[in-house]
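Structure record follows, encoded as structure tokens.
One chain of protein is taken out of this complex; the other chains stay put.
Chain naming follows the written order as A, B and C, and within any one chain the residues start at number 1.
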Amino acid sequence: MSSILGNNLKLSVWGESHGKAIGCTLDGLPSGLSLDLERISKDLDKRRGLKELSTARREKDQFEILSGYFNGHTTGTPLTFMIRNEDVDDKVYDDTKNILRPGHADYTAFLKYEGYQDYRGGGHFSGRITAPIVIAGSIAKQILEEKGIVIGSRIKEIHGIKDESKVEDYEKTIKDLNELDFPTLDSIKANEMKNEIIKAREQLDSVGGIVETYALVNDYVLGEPMFDSVESKISQYIFSVGGVKGISFGLGFDFASKRGSEVKDEYELVENKIVTKNNNNGGILGGITSLQPIVFDTVIKPTASIGQTQKTVDFKENKEVELSVKGRHDPCIVPKALQVINALTALALLDLLMEEYGRKNI
Amino acid sequence: MSSILGNNLKLSVWGESHGKAIGCTLDGLPSGLSLDLERISKDLDKRRGLKELSTARREKDQFEILSGYFNGHTTGTPLTFMIRNEDVDDKVYDDTKNILRPGHADYTAFLKYEGYQDYRGGGHFSGRITAPIVIAGSIAKQILEEKGIVIGSRIKEIHGIKDESKVEDYEKTIKDLNELDFPTLDSIKANEMKNEIIKAREQLDSVGGIVETYALVNDYVLGEPMFDSVESKISQYIFSVGGVKGISFGLGFDFASKRGSEVKDEYELVENKIVTKNNNNGGILGGITSLQPIVFDTVIKPTASIGQTQKTVDFKENKEVELSVKGRHDPCIVPKALQVINALTALALLDLLMEEYGRKNI
Amino acid sequence: MSSILGNNLKLSVWGESHGKAIGCTLDGLPSGLSLDLERISKDLDKRRGLKELSTARREKDQFEILSGYFNGHTTGTPLTFMIRNEDVDDKVYDDTKNILRPGHADYTAFLKYEGYQDYRGGGHFSGRITAPIVIAGSIAKQILEEKGIVIGSRIKEIHGIKDESKVEDYEKTIKDLNELDFPTLDSIKANEMKNEIIKAREQLDSVGGIVETYALVNDYVLGEPMFDSVESKISQYIFSVGGVKGISFGLGFDFASKRGSEVKDEYELVENKIVTKNNNNGGILGGITSLQPIVFDTVIKPTASIGQTQKTVDFKENKEVELSVKGRHDPCIVPKALQVINALTALALLDLLMEEYGRKNI
Partner (left out) sequence: MSSILGNNLKLSVWGESHGKAIGCTLDGLPSGLSLDLERISKDLDKRRGLKELSTARREKDQFEILSGYFNGHTTGTPLTFMIRNEDVDDKVYDDTKNILRPGHADYTAFLKYEGYQDYRGGGHFSGRITAPIVIAGSIAKQILEEKGIVIGSRIKEIHGIKDESKVEDYEKTIKDLNELDFPTLDSIKANEMKNEIIKAREQLDSVGGIVETYALVNDYVLGEPMFDSVESKISQYIFSVGGVKGISFGLGFDFASKRGSEVKDEYELVENKIVTKNNNNGGILGGITSLQPIVFDTVIKPTASIGQTQKTVDFKENKEVELSVKGRHDPCIVPKALQVINALTALALLDLLMEEYGRKNI
């Protein structure tokens, strides 16, 4: 069990890359929400990434609402979305179904499901399954924005190309980032990064990167001590995404080389409000938001599917073989993953918000 | 809500630094386990860290079993441990109770609990609350070891001093690390790190660091797709520890500067078994263990309590004040945190094991 | 939140009577199960009740599997079923949408969802939503039967007509009951009951009744002390069905007029096995199965929809009005409810089985 999560707002995600459909159910939403369906479509489009950077499957994700939405509002009972898989050609998998793609879940799914897993395009482990997450996250963002809680992310690094710009005005930055299709702080760096991705594609290779995420929680105090700390919650949600290999908050791994005196978040009074000059802790102390911006980094590994020849094993014939992954895949999933990270952050924060403030009050 | 976690093995942790007692309840253990109580005591001792590196409260953690243990075996019903807080002098907190300690949960607890939190020594947010976690983890480790699943950690970095040794034989290394009271791979680096900690203490400062953890899962296939991925599970547990600011698996944040071709975990057949030469993915693919060693890093920030004067706010009088934290605190909690990380890793893996294999079979 | 349940096998149910579709997701099934889809269809047919007793909507419930089933086996990842609502005419509800049907959830749904609920045919509160439960239950029964665990129910009472037969051979009885479309122990009583239902229909009225359920757990010891007692679990599942107003185990409410000496379940040795001559406790002691048959009663109220004129309120115009429910409804839902009770019992027992024995072992 695993594809259902949340305490007050439960998200159930289902489907496989090449099955009949993918979808999700959100259970626990308040009634009377008018959803911006256009916005959901836009968020889905963004998840498909930039056309020029991708050779991947490009089908339009047309969703259908199956339940929980009536006369233009949520009913308060389970809200279900479905996207039919249309651009599916499962013949292409017949030849390679016993050949483990390095770095993918092929081997572990084989071990766990003992050969019964849907191997076509990664099945339930495919990045395609993030489409319903983006739908759910789009709704969560709409609810949070009504409360003045906003979320945005930027690409901070692609294959060593780092955008080291600092954020001055978080609110404006988040707004701007959410309008970009390749969100960075520095547009020159954006071009360098894109070139790096194109170069990788040309060389039948792939690249990884880092996404930096910001969330402004307005006056809401979110998070619980211990196991529902904001860090615990966000990381549990985000590590659900294939390719994510690390998460850090505030200074993150840079804390390892620091002294306490260098990274202290001293308090001061500004216009009678308690604030910190610095935000080394990324807006979270003791697992609870400090009213400063939540800031965290997520690292995404280079796409495991590459065109270059790799050594692997045919587990049926039990022999070593060579594989060069054909077909549609992205040389860099960082821009797509960024959208999913935003979605999951919204879902995590909304669940924490409901825990404290109640369904009636959101 | 937050201090209860787990699906098949629930852990409930309670208590405050200067309250009457701290403790935990484990619900879901099988009956008939004979616990090594000596081992639990040893693990608790290790959690208290090295005497020479610490000026902190040093009370011996004498635990009492209140329920669930009968005639030397677990009964199968809730197992409860209690440690009385003895070395408590709560007078010392009266003067400073309205002064926010930078980097601690004082401010966020104040916001969340509206002034009703137990402010003495950090209350429920104190590192002291990790003692019951270590008890629970010690039991989890005992159960896992019976199944051939072992866990160990080393200090990889303290304030920029890095131990860059590589592990050759994971099983031996884990065994060795579990016998060291300052576990590193390189004993010379260990001394440098200790000196760094002592120096920080002398300068009324503190330092952070990185713990690297290894888990060998034997033949067990653990983890679920999506929200109960091994990464989701481990990170949810470990981010419950105050001071942890990042977690990464395998190459972690180094993936950001890599190409797919550089970090591929190609498969080969060795003695007819499918293995990978490299383990860049840290033993997890698609959220499920690949039978390779699980490897992950946890970064711990420098202790927020430092002797140096810091600027802060007295929130009662609403004025800026200066604070130099007196009393007992560690200049570096990395060695202690390492023990708690081992404990939480064991609890996370045991819960996943029970999910798949059942209580009857562990 | 509420339409998701289960610890090791999670069931998510969604949909409304007159929405686009109804469906469910089962998360946590083992991989490699070959489902008897014919059996699922038959169980769905049974849920529609006897044609001669019903004037209700009779659409065939054609289901589609959207995910989790590949090459004739479960994949181990979420299994999703959908049934399109076809026989839907939502115009008929326009006139009466503000008129509260007595005994239905109209008023409480209005209070809770503040007018945003889907009022057509009861929306998410409709009996129609039990169709996906029957699908999920059919699968659970298939898994349990492989382990020798069988479940069956009989109609024990309809509007005062009681079938007071006793079960001699539970295994045979369960088998027989599962083949009947109006399952009773005494076929003469069955006819009397049917006549009672027909009479009620003719008089524009409805009747209630009692279902008695049996479950044989083979050698499996199911249930936990306290909150996951077999009684807690079964009742939580079964009270999800609209119309269920009481559940009792073993002698149930007859215990109130008994002395301990009259209802003792004394132990004896039969062929060296510990058994009880009587089974007043309905196969459960301390929340755990005693290896005797689980026996429990469920009472179902008379259908709230009746043709006779009832007094009620138009909450929009805030005035008292009269209502006679037109359209399709059953004079007695007991035979349908029986199928749903079997399904929910199977789901409850399977979740308990997985808790103890693990997914790998079912």
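Operating definition for what follows: a residue touches a chain if its C-beta (ideal position, glycine included) is under 8 Å from a C-beta of that chain, and two chains touch if they have at least 3 such contacts.
Everything numeric here is computed off the predicted structure, so don't read it as measured data.
The chain omitted from view is touched by exactly one of C:Asp45, C:Glu171 or C:Asp265, namely C:Asp265. Within the full complex, the residue among B:Asp43, B:Asp61 or B:Asp118 touching the omitted chain is B:Asp118. The omitted chain makes contact with chain B at the following residues, 1-4, 8-10, 12-16, 19-23, 25, 27-28, 31-32, 64-68, 70-71, 73-80, 82, 112-118, 123-124.
Within the complete assembly, residues 7-8, 77, 225, 354-361 of chain A touch the chain that is not shown. The missing chain lies against chain C, touching residues 1-5, 7, 13, 100, 102-105, 107-109, 111-112, 124-125, 129, 157-160, 200, 205-210, 221, 223-229, 231-233, 235-237, 239-240, 242, 244-253, 255-269, 272, 274, 276, 280-282, 284-291, 297, 299-306, 308, 310-313, 315, 318-320, 355.
Criterion: only the chains that are shown with their structure count from here on.
Taking the mean of each chain's C-alpha atoms as its centre, the chain lying closest to the overall protein C-alpha centroid is A. Judged by shared residue numbers over all numbers used at their interface, chain A and chain C contact each other through mostly the same positions, with over half in common. Averaging Cα atoms per chain gives one point for each, and the point farthest from that of chain B is the centre of C. With centres taken as mean Cα positions, chain B sits 26 Å from chain A. For the pair chain A and chain C, the distance between C-alpha centroids works out to 39 Å. Counting partner chains per residue, chain A has residues 1-4, 13, 112, 124 touching two or more of them.
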